[in-house]
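Below is one structure, written out as structure tokens; comments come after it.
What you see is the complex with one protein chain gone and the rest in place.
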Amino acid sequence: MADRRKQKSTKSRYTEDRGMPGAFEGETVTRRRMMTGTAHAAGGIAAAAFILPSVGFALGPVFEEVEQSWEPVGPPEDFPDDTYVPKVITLVDGIGETGKTTVYIRTYNPDIDTEPRDEYNAWIALSTRCMHLGCPVRFVAASERFICPCHGGVYGITGEVTGGPPVRPLDRFYTRERNGQVEVGPRYSVNSELERFSPRDPGQPLDGIGPYVYPSRPTIRKLPE
Amino acid sequence: MNRAEREAYLREYSILKAQGKPFFPYAVAKDSLMAVVVMIVIILMSLILGAELGPKADPTTTTYTPRPEWYYYYLFEVLRVIKPPELTPLATIGVPTICMILLFLLPFYDRNPERRPERRPVATVAGIVTIFAIGYLTYMGAEAGSPNEIELETPERIEAQGGEVLASFEAGRIVTAQSGCLACHKIGSNGGTIGPDLTDVGERLPAQAIARTLQNPTAPMPSYDSLQANQPEQFEALVDFLSLLREDSE
Partner (left out) sequence: MPKLKLPKPPVPDALVPRAKRPGTTGKTRPLDVAKESGISAIDWVDERTSLAGAARWMMFRKIPKGTNWFYTLGSATLFAFLSQTVTGVFLAMYYIPDTAGGAYESVRYITNEVFLGEFVRGMHKWGSSVMIILVMLHMARTFFFGAYKYPRELNWVIGVVLLILTYVMGFTGYLLPFDQRSYWATVVGVNINGTGPLVGPYLNDFMRAGPDFTQSTLARFYSIHMMLVPGILAALIGAHLYLVAKMGTTAPPWMKPEKKGDVDREGA
């Protein structure tokens, strides 16, 4: 006991004020506290060591840009300027039918198309995905309407919304002519003024604050203007 | 619930529990019998209804009418009835999220210590209304047809006339379904609500007026002029069918 008291007196206020029995000079953490900390830290590190790589592995595709390709769909004379011709193109290679989609294509018609002509819209190629929630729309020539079978969306001849819940006009694909063939390229989205935006998923409006509430993603971008 | 009410509940519950019976075998017997009933139902459903496999997935289709599993019908119907595009996010995410939060927090905002359903009328009525709402929406979702199909029984008066009238009615039904009218108009139990209901249009307008409207409609309705020019017989069939629709068509 006497021994102890002697030791105690040699300690600085710094150590003594912590009131740890049997503490060495300069000691600020009890052994129990140290062990508790070790248990939490080591456990956390060990768990993070398998959780973080797994989550990163699953999240990987969210940050990877997918390559877009151009695909010939036929000679220019196949496409009239007052009605649409359906063509099947491949979006994703290697998975057969599941990677394909239908696009409706017609020639640019100055009487009905309001957007300025440029190198990518000599032909208007509309996606068949309803911009409400992605159901397959069908072009009805008699009424010149695209009709969605799910929740009542209706689109006009340029893909503009004429009724129902869709939030923006039908998505489009870039088109160009190469070697006497019309080629369909990457997809892009449009707002009600037909301005081009990076592709968004259905249900995401692009008017007003829409493009900020539903930002574009690293995986798929529109072509640089 | 305040402290006294909690204590009162726990005290009463412990007496009720002490006056009860052991879980095994009294409750387990009932549970096992119920399990047998559940398995009989599942097995009978499997044997009678089978495991149907639809046509193979085809992302290129433009004719398929997607419908969810029946237990999603009420959510599906919410998407159909909330029409304005500005409210679409509300229908897809907003309403389900709010309902989910209300469900999660139920024990925290319902602080009424009373447990008998007849003594907490607000909660009981809310519960019953919810059940009826889900039931009604599920029914409406199940009834929602394809916009490429007219669900309308051929009225008796047309069946009775037979011959040419019946033939033109049936031909017109197909043309009308293919012409996309149902996207905006309701005919029978099926169709959109953007334009006026056409179920009894033949009563309101004579055939010539229908033809005139089809050719010179008011916006946003499209003109069927090109149909008249290119396929006059189809246009005729369309007009004939519409002019035959009366109040009794259902």
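Note that the chains take the letters A and B in the order they are written out, and that residue 1 is the start of every chain.
As a working rule, contacts are C-beta pairs under 8 Å (C-beta built on N, C-alpha and C of every residue); 3 or more make two chains touch, one makes a residue touch a chain.
Predicted, not measured: the structure shown is a model, and the values here were computed from it.
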Original post:
Pick from B:98, B:131 or B:209: which residue touches the chain that isn't shown?
Top reply: B:131
Original post:
Taking the full complex into account, what residues of subunit B touch the chain not shown?
Top reply: 1, 6, 9-10, 12-13, 15-24, 26-28, 30-31, 33-35, 37-39, 41-43, 45-47, 49-51, 53-59, 61, 64, 66-72, 88-89, 92-93, 100, 103-104, 106-108, 110, 112-117, 120, 123-124, 127, 131
Original post:
Taking the full complex into account, what residues of subunit A touch the chain not shown?
Top reply: 58-59, 61-62, 64, 66, 91-92, 94-99, 129, 133-136, 150, 199-204, 213-217, 219-220
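As a convention for this text, only the chains that are shown with their structure count from here on.
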**OP:** Report, in whole Å, the distance between the mean C-alpha point of subunit A and the mean C-alpha point of subunit B.
**Re:** 31
Original post:
Touching subunit A in the complex: which residues of subunit B?
Top reply: 56-66, 76, 79-80, 82-89, 91-92, 146-148, 178-184, 192-194, 220, 222, 224, 226-227, 234
Original post:
Which positions of subunit A touch subunit B when the two form their complex?
Top reply: 86, 88, 97-102, 128, 132-133, 135-140, 142-145, 147-152, 154, 156, 161-168, 203, 205
